[in-house]
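Input: one structure, supplied below.
Complex shown without one protein chain; remaining protein chains in place.
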Amino acid sequence: MSASDFVFGEDIVSAACEKVGDRLLVKVGEKEYLFQPIGENLFSTNVNGAACIIGVVEDGGTYFVDIDSVLLEVTEPSEDGFAGGAGGLAGEKDKVFAPMPGKIVKVLVGVGDEVALRQSMAIVEAMKMENVIVSRAAGRVKAVNFAPGDQVDTESPIIELELDE
Amino acid sequence: MSASDFVFGEDIVSAACEKVGDRLLVKVGEKEYLFQPIGENLFSTNVNGAACIIGVVEDGGTYFVDIDSVLLEVTEPSEDGFAGGAGGLAGEKDKVFAPMPGKIVKVLVGVGDEVALRQSMAIVEAMKMENVIVSRAAGRVKAVNFAPGDQVDTESPIIELELDE
Amino acid sequence: MNKLFKKILVANRSEIAIRVMNACRTLGIPAVAVYSDADAKSKHRLQADESIHIGASPPRESYLDIEKIIAAAKQTGCDAIHPGYGFLAENPTFAGRCAEEKIAFIGPSPDAIALLGNKVASRTKMADAGVPLIPGMKGTETDLDVYREAAETAGYPVMIKAAAGGGGKGMRVVHDAEGLADAVDAARREAKNAFDDDTVYLEKYIINPRHIEFQIMADHHGNTVHVFERECSIQRRHQKIIEETPSMALDYDTRARMGADAVRVAQAAGYTNAGTVEFLYDKSGHYYFLEMNTRIQVEHPVTEMVTGVDLVIEQIRVAAGLPLSDHFRNLSQRGHAIECRIYAEDGEDNFMPSTGRIACYREPTGPGIRVDSGVTAGTEVTIDYDPIMAKLIAHAPTRELAISKMIDALHNYKILGVKTSKKFMVDVLSHPEFAAGRTYTDFIEKNMADRKLDMEQFRELAVAVAAASSFGGRRPQAAAADSGAGRVSIWRSVGSWQVGDLIHE
Partner (left out) sequence: MNKLFKKILVANRSEIAIRVMNACRTLGIPAVAVYSDADAKSKHRLQADESIHIGASPPRESYLDIEKIIAAAKQTGCDAIHPGYGFLAENPTFAGRCAEEKIAFIGPSPDAIALLGNKVASRTKMADAGVPLIPGMKGTETDLDVYREAAETAGYPVMIKAAAGGGGKGMRVVHDAEGLADAVDAARREAKNAFDDDTVYLEKYIINPRHIEFQIMADHHGNTVHVFERECSIQRRHQKIIEETPSMALDYDTRARMGADAVRVAQAAGYTNAGTVEFLYDKSGHYYFLEMNTRIQVEHPVTEMVTGVDLVIEQIRVAAGLPLSDHFRNLSQRGHAIECRIYAEDGEDNFMPSTGRIACYREPTGPGIRVDSGVTAGTEVTIDYDPIMAKLIAHAPTRELAISKMIDALHNYKILGVKTSKKFMVDVLSHPEFAAGRTYTDFIEKNMADRKLDMEQFRELAVAVAAASSFGGRRPQAAAADSGAGRVSIWRSVGSWQVGDLIHE
C-alpha cells in the first residue's frame, strides 16, 4: 500500500494504491476504485456495469485526466502545499502574468479582494481570442497594474498578491 | 557527424549522421538521405517528389523499419560481429532451437552443409502453423538431431553448427 | 489515373490542409504545404510532399499574404491552389491573382466570389432569380423612410445588416420603430469601421430559426447539382458546433424545393465548384435564402458520409475542367451523419479559448467513425489561429444510432492537455429536445443555459486515477512534441509510462 497527496481544485486529497492481481486498487477517502491498465495512458474501470475508459497523462507537473469526456487536472503538491502551476517559479506565485502578449479585456478583481487558488483574475485578448488568467496561489490582491485596453507583455505582472500563510 | 555500424542481412553497413536544421542527413556509402522526424517512430523523406513516411522502432536489439510497406530488420552488431538475434545467448549461436514446442516438418540442411547467417534451417509446425527456424550465425552443420515427424521442445537443439571464425 | 494537375499548393493549415492533401494523394498529385513560424512542426507541414515557409505567425504575414502564397506556388511549380476554408478562400483578389498567374484556383470564379460576398448585390440578384428572401429591402438605401416602411411591411423585430458583413459586425436587431434610426446609424458606423463600406440594409429578424444549408457542386459544362442539406442549428455565440444531415425538419417536397432553389442561387451567380447555400428555416416551415459560402465548408464530411461522394476530390476534378462525375447525377441520402467540432475551448467555462500542449492524443475508431484532425500528440495549441483542432463525424443507418455512436466516440476521444467541449456536446446529444429533433439556433441558450457541471463529483476518481498512474514511482508521461514550433521547447524530453514495477517488484 503506497499513499500520496494530490491537489484537486483547491484541496489536497490523499490516495492509497495497492496492487490486486494485474489491477490497481485505489482508496480515496471512503471510496475505492479498481483500475485495469489497458496500455499507455489508459485505464479501464467499471461504472454501473459498463467499462469506462479513462485517459491520463502527466505533463509538466499536472496530471490531465479524461473521465466521461471531462478534462480534469490533478497536480502534485509543491513544497509549500500548492500546485506548481505551469511556467511559474515558486517564488513568483504572488504575481499574475499574462501567458502571451495581448490586450487587457477585463480585470476581475480589485485591490483588497480575497483570492482563492486558480481564481479567474483577468481576461487578456490575444489574436482575437480571450484568455482567462488565473491565480496560482490564494491570497489578497495587493496591486492591479493594468486596466482594460492596456497592452501587456509577459514580463510585467498584471496583478500582485499578498499570499496567505 | 557521428558514424556507426549496423547489420542488414548478412552485411555490416556503416552510416554517418549529421544534423541539418531540424532534419537529419544520413550518409550510407555513396547515398545520402535527409530525414524529417515527424513524431514518435516516424520519419518523412522525399522520394521522387512525394513524401514517404517511414516507421521505425527499436525492440530487443532490432530496428524494425517500414519502407514502402516492406518490413525490414536492421540490428546493431554484437561484439563478435553478428546480430544478436532474439532470445539467444551469444555462446549458443552454434545451436538451433525451436522457438516453441512443435513437430518437425522438414529439415532443410544436412551434416556438412555450409550455412549462412539467417539461413532457413528447419520448419516446425505448432498449432497448425508452419514456422521457419533460421540460423543465428554462419558456419557448417555439425549435427542434425531430429527428423521430420519428431516432436521437439525448446530446450534441445535441432541442429548444431560449427561456427565460422 | 491521369494526373489532373502537376502539383497542388494547399493555401491553408491544420485539419483542412490535411484533408485536401489526402485527396491529392488519392489522385496521385503531389501536394505542397505552406506554413508560418508557428506551424513549423505542425502536422499539415510534416505530412506534405513539399513545404514552403511563408512568414511569421500572424495570418496577415503568412496565410493571408497573397503574394507570398503565389510566390510559393510558382517556386514549387504548382499549377493549382486549393484555398481550404477561411484565410484567402473567399477573397476574389486572390482568385484573380491565381488566374493572372495561370494557376488554377480550386473554387469559383473571382466574379462569383465578389458577387456572393456582397450581401446587398447578391440579395438583389437572387430576388430577380425568384429565390425566397427574408422579407425586407431589396437593395440598399440611405433614406430612413424606406427603412421605416420596409420594417412596417416585414413586421418587427427587424435586423440591420452590413452589405459586406461577417462575424456579426455591422448587425443590429431592432424591436420597434423607436429604435430604428439609431440602429441604422450604429450599423453604418460599425460597417464603415470594419469593412470600409457603410452600405447597410434591412430585413425581417427571423426568431430562432433552423439553420439549414445545401451543398452545391457545379462544373464548367453547365451542370449544377445540390448534394442535399446539412442542418447546423446547434450554435454557440453564432458559431456552429454540431451539424447533421439529413435535417429532421425537411420532408421530401420541402427538400426538393429548397434544393432546387439552392441550384437556382448557384446558377444565378454563375457559380462553379463547391459551394454552400445557406437558408434560415422558420418554425412555420418557411425558408429564406441567407447567403452562399463560396468554399468547401467545415462541415462537408457529413454530406460525404451520407451521400458517398468525395467533395474535395470533385473540387479538384472540376477545377481541372472535368464534367461532374457520373455519381453526381444520381445522388441519394443514406443513413444519418453528425459532426462535432472539437475546439480548443472550455465547454465548462463559457467556451473560453484554451491553449496548451496536447500531451496525449487518441482518436476513436470504429465502423462509421471519421476523424478529420489537425493535431497530434505533442501539438502546441496556441492563440494564433482558429481554435478548431479536429472534427469528429459519426455515420449510422439511423439518427438514433448516429447519436449513440457519436456519444461513444466522444468518450473515447482522448485529448489530454487542452480543454474541449466534448462533455458539453455529449450533454447536447443526450438532451431529449435534441433526440426529438427540436434543433433551433437558440437550442443552447434555451436548453443548456442552466447546465452546470459539478466538477467536485470527479474529485475522488480523478485523484485516484492520478494516484494509479503514478504508482510505482513512474508517471504516464507526455508524447513527443510534433508541432507548435518556437514558443515552448518543442523538442521536450519524452518518456513513456513504465509499468515494469507492477509485476517485477
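A, B and C are the chain letters, set down in written order, and residue numbers restart from 1 in every chain.
Operating definition for what follows: a contact is a pair of C-beta atoms (placed from the backbone, for glycine too) under 8 Å apart; a residue touches a chain by one contact, two chains touch by 3 or more.
As the structure is a computational prediction, the values presented were derived from the model and not from experiment.
Asks: According to the contact rule at the top, which chains on display are touched by the left-out chain?
Replies: The chain that is not shown touches these displayed chains: A, B, C.
Asks: For a quick check of understanding: of B:35, B:97 or B:146, which residue touches the chain that isn't displayed?
Replies: Once the missing chain is taken into account, the touching residue is B:35.
Asks: Just one of B:24, B:108, B:138 or B:163 touches the chain that is missing; which is it?
Replies: B:24
Asks: Can you list where subunit A touches the absent chain?
Replies: Answer for subunit A: residues 22, 36, 38-40, 44, 46, 49-51, 53 touch the chain left out.
Asks: Over the whole complex, note the residues of subunit B touching the chain we left out.
Replies: Where subunit B meets the chain not shown: residues 2, 4, 6, 8-9, 11, 13, 15-17, 19, 22, 24, 26-29, 31, 33, 35, 37, 40-43, 52-60, 63-72, 74, 76, 99-100, 126-127, 129-132.
Asks: Spell out the interface residues on subunit C facing the chain that's missing from view.
Replies: Within subunit C, the residues that touch the unshown chain are 1, 19, 22, 25-28, 301, 304, 308-310, 313, 325, 327, 332, 334-335, 363, 365-368, 370-373, 395-398, 400-401, 404-405, 408, 477, 479-480, 489-500, 502-504.
Please note the rule applied: only the chains that are shown with their structure count from here on.
Asks: Distance-wise, how many Å sit between the C-alpha centres of subunit A and subunit C, to the nearest whole number?
Replies: One centre to the other, that is 31 Å.
Asks: Could you pull out the residues of subunit A that touch at least 2 other chains?
Replies: Nothing qualifies.
Asks: Could you list which residues of subunit C touch at least two other chains?
Replies: In subunit C, 479 touch at least two other chains.
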